[in-house]
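Let me begin by handing over the structure; questions about it come next.
One protein chain is absent from this view; the other protein chains keep their places.
Then we have chain A:
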Amino acid sequence: MALLTRLAEGDRPALDFTLDGKPAIGLLGDTLLTAVLTCSEHLRGSDFSAEPRAGFCLMGACQDCWVRLGDGRRVRACSTLLEAGQQVIREPGRQL
């Protein structure tokens, strides 16, 4: 199930990427947050309770949207644009 719903700008080229190793599709111009949350329900697990988080501010302030990329980089999903072939990995978080 998706968290976000697309309302406009649907006629953009599709971009393939992988989410936790499984194939997924986003659109050119999507942020990683949009691409992930239009096909699933969370972005990361909290570092203190492992509860699912899906970002909160979308403006680079809350830092609750970091994901890992295949090349090892960690990026803020709300302010990073999706690129074709990207491997997006959601971190499960930790339980204290």
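The criterion applied here is as follows: a contact is a pair of C-beta atoms (placed from the backbone, for glycine too) under 8 Å apart; a residue touches a chain by one contact, two chains touch by 3 or more; residues count from 1.
The working rule: contacts and distances are computed from a predicted model.
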For the chain that is missing from this picture, which UniProt protein name fits: "FAD-dependent oxidoreductase", "Phosphate-specific transport system accessory protein PhoU", "Threonine dehydrogenase" or "Nitroreductase"?
"FAD-dependent oxidoreductase"
Touch list for chain A against the chain that is not drawn:
3-10, 12, 28-31, 34, 37-38, 41-42, 46-49, 51-64, 73-75, 78-79, 81
